[in-house]
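The complex appears here without one of its protein chains, the remainder shown in place.
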Amino acid sequence: MTRIKIGQVGLGRLGKVHAQNIVNAIPNAELWAVASIVEEELAYAKNELGVPYCYQSYTEMINQNDLDAVVIASPSGFHTVQISQALEKGLHVFSEKPIGLEMKSIENVVQNIESSPDLVFQLGFMRRFDHSYQYAKSLIEAGTLGELTSIRCYGIDPHVGLNDFISFARNATSGGIFLDMSIHDIDLVRWFSGAEFKSVYALGNHIAAPQLSEYSELETGACLAQLSNDVVVYLLAGRNAMHGYHVETELIGTRGMIRIGNAPEKNLVTLYDENGVVRPTSHHFPERFREAFINEIQSFVNAIIKQTPSTVTGVDGMKSTEVAIAMQQSFDEKKVIYL
Amino acid sequence: MTRIKIGQVGLGRLGKVHAQNIVNAIPNAELWAVASIVEEELAYAKNELGVPYCYQSYTEMINQNDLDAVVIASPSGFHTVQISQALEKGLHVFSEKPIGLEMKSIENVVQNIESSPDLVFQLGFMRRFDHSYQYAKSLIEAGTLGELTSIRCYGIDPHVGLNDFISFARNATSGGIFLDMSIHDIDLVRWFSGAEFKSVYALGNHIAAPQLSEYSELETGACLAQLSNDVVVYLLAGRNAMHGYHVETELIGTRGMIRIGNAPEKNLVTLYDENGVVRPTSHHFPERFREAFINEIQSFVNAIIKQTPSTVTGVDGMKSTEVAIAMQQSFDEKKVIYL
Amino acid sequence: MTRIKIGQVGLGRLGKVHAQNIVNAIPNAELWAVASIVEEELAYAKNELGVPYCYQSYTEMINQNDLDAVVIASPSGFHTVQISQALEKGLHVFSEKPIGLEMKSIENVVQNIESSPDLVFQLGFMRRFDHSYQYAKSLIEAGTLGELTSIRCYGIDPHVGLNDFISFARNATSGGIFLDMSIHDIDLVRWFSGAEFKSVYALGNHIAAPQLSEYSELETGACLAQLSNDVVVYLLAGRNAMHGYHVETELIGTRGMIRIGNAPEKNLVTLYDENGVVRPTSHHFPERFREAFINEIQSFVNAIIKQTPSTVTGVDGMKSTEVAIAMQQSFDEKKVIYL
Partner (left out) sequence: MTRIKIGQVGLGRLGKVHAQNIVNAIPNAELWAVASIVEEELAYAKNELGVPYCYQSYTEMINQNDLDAVVIASPSGFHTVQISQALEKGLHVFSEKPIGLEMKSIENVVQNIESSPDLVFQLGFMRRFDHSYQYAKSLIEAGTLGELTSIRCYGIDPHVGLNDFISFARNATSGGIFLDMSIHDIDLVRWFSGAEFKSVYALGNHIAAPQLSEYSELETGACLAQLSNDVVVYLLAGRNAMHGYHVETELIGTRGMIRIGNAPEKNLVTLYDENGVVRPTSHHFPERFREAFINEIQSFVNAIIKQTPSTVTGVDGMKSTEVAIAMQQSFDEKKVIYL
């Protein structure tokens, strides 16, 4: 059996998910090396996951090892550079989203990606690999919904993480709620509709976390948009879902409507207790998208082995970032932005 | 507009529901008189409902008033006698279930009912008048389920009433869980299937209320039965639903399955909170069957005005009691009873 | 028993609902007279409902009869004049929404209403009288949701009525989708939040009914708004729900989320068939809001008898119309409108 040798950079919360999946769930890959500047992360990789080679430097890792591919799960600011470095070394690349933070460097890295058609590049929009989303996509492709008329996407992080985010925002600058969170939904809209965004108008508030106003952050961000084909789109991002991790997508078509994650049920259990009839919920992204994270890396590895094209391209990363930036601009300037 | 003059006996919990409905929701009826041995009940009728004539004696009420009909909501032990008295006076009769407590007097009263074909007699199986049950019946009649193969009926009283029942059981003798509670489900099985019970086998326990064993009462009673047409039936009665008032009926047919009250949702509200995704529930029978109680009396009044036959007959009362008694016997004697 | 004598003008689809409810479900009111220019409607009232007095002229009706109150269910253009006429005659007034079509005459009629504080005036925002909406309101008032942060309202008419609307639009001018349909949701937002609209931005399309573009009508209308207290609001109106009549309201607060009508379940029946697990749905507004229509007239009659203030005022009608007009303007002028 061919086994793809992977080197991964970054072993934070999401990085750990990828590393564990490569080791425990993907027989035709192996986690051959990791790079991190965090001592504990390297110790974890070595001791818990049995990774043979551990580096403090990404460059060193890709120079010294006989790798087939890299998985980039480092902070967003490093993505474009690390992608380009890996491509130069002839390595296949899986990179977490966003592909980058500003358009100029993103355009450059997309050019690099397109100049290496023999190397697989895949961006980490894992929702596309979730069974529910794939089932929804198949219904749309089968014509079950007719033509799309309206899309609604909610991405609301669990309340339990709110204080952590407030602490983070006190000390650092995030890309803002639209670039951080809505970007996944922007990608879904493009994927489901096959169309591009034409205009965006964004609003927001921080009623649930007034402190955020000091750090120029929103707790709730909302956007009304229209696509090139006139479909109406509503995007809501938030940081305070009491019931867990609420990612929901609604697709209204001329012949029916679909909701994915209307309720983020944890499993098939229903509890009847003093609260009423209760469906327990997924509480965070690793739980909700557990299988999707496995599937996306498996898909990346299979694309390398079978030499098939990637399913989430650099252009997907560029386009979604462009829309997210326009949403932030709309909010900042209090006006409709046309793309 | 014709307005049917009603005299009602009994103004306990269920009696109050009927009295209020006659006054507030049924324009073509009026609550002309009430009879009760409880002083407060008569005061309530006079002051809150504006009932013109109040009696301590049922006999006096039906003798002295120019009534069209009676509503009997007195303790079960009085039903057969009061029904026969009213019929003798030429009054239409609506009686709460059960029609009686033992077969001999029930057979007599059914004979009296059948000897008065011009008088409307209706028994209080209100579930038949619930929108959900009527919708289910219409689906069955339309053939949506094909032929029935299996029926499951749950009737579980809310936990909040358990202590009251334990107190009641300490001081009095109920008919037992099957005669008290399963009788509604027995009627539903007969109504939905159009068939009669062939055999019953009953079990039970009082794990949730061990004190009940002292009073020879069950908290949970279960019965596996078979109908004349081979349909398999499972009946579960209980006194301890933590989530409210759980009345559920399942009908499996050769072409599909229906569940009525799978979750006893209070309304169309869904609450997403720290418990998960919650459907609040109906908490007691007046809430769950609020409309059904109005509809059954409206149906009774309309039958009188339009001279149409009753929809829930004395025979329905007799047959369901017969089955409930057999279930109790099966439990007592630990064997299958054939009817 | 006091019985309020009602005269009703208009017996179209909605008018019939009111007339039937007054006759069949509200014992302390009677439908004493009706006025209509449609012969069949008068015949219906006389023959089916037994209404004693029938007029072709509204003015004649309110002049010649000893009425207590009027119910106005005539075309929207007549509302303001008929309300003022009735108030002048000293009659209590229930009027269907909208209170009027343009702001000048609405302001006048609101002044007339406020000059008659002894007369009950109630506007037909029946959703406020629906059990589910009232339950949601009680949860909000109990603080279950904390402070509101975001509201979403959907009002989507059933597909089965789309062709009728297209025919109507061919021959007549509606007020547009926002004034026709969103007005109910605008009222709900004001009712639930206790706040007023600050800004609106509207979009739309007619992908599901391209013919509507010829008549300057939308099939889908969407609006992103913000309230005076910063709450974010999304309103979606449509004319093509394949699954029935979809009225849904979502309230997100700092401590939880509520959805009312997430799925417009017809009743408590669940059908398991070759399509999957199916909840049958309400198919039109008389079905979905059957009880609410009874409750709102009952509430109006009770307010008259008990001399209590109205629950849906002229100002509620004026404010909601003002917002709906601003939404249409936003759509026409493609810009954010500040109120």
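Each chain carries a letter (A, B and C) given by its place in the written order, and its residues are counted from 1.
Everything that follows uses one rule, which is that contacts are C-beta pairs under 8 Å (C-beta built on N, C-alpha and C of every residue); 3 or more make two chains touch, one makes a residue touch a chain.
Predicted, not measured: the structure shown is a model, and the values here were computed from it.
Checked against the hidden chain, the listed residues C:Ile6, C:Ala73, C:Ile151 or C:Ala241 yield one contact partner: C:Ala241. Among B:Val232, B:Val315 or B:Leu339, the one in contact with the hidden chain is B:Val232. Although one chain is not drawn, the whole complex shows that of B:Asn240, B:Ser282 or B:Gln298 it is B:Asn240 that touches it.
For the chain left out of this panel, the touching residue among B:Arg13, B:Arg170 or B:Arg255 is B:Arg255. One chain of the complex is left out; on chain B, the residues touching it are 146-150, 152, 201, 203-205, 207-208, 219-220, 222-224, 226, 229-232, 234, 236, 238, 240-243, 252, 254-257, 262, 334-336. Chain A meets the missing chain through residues 1, 23-27, 50, 131-132, 135-136, 139, 144, 255-274, 280, 291. Take chain C: the residues that touch the chain left off the picture are 159, 241-244, 246, 263-266, 270-281.
One rule holds in what follows: only the chains that are shown with their structure count from here on.
The most centrally placed chain, judged by C-alpha centroids, is C.
Per-chain CA centroids place chain B at a distance of 37 Å from chain C.
Chain C has its Cα centroid 42 Å from the Cα centroid of chain A.
Taking the mean of the C-alpha atoms as each chain's centre, chain A and chain B sit 56 Å apart.
Contacts with at least two other chains are made by residues 241-243 of chain A.
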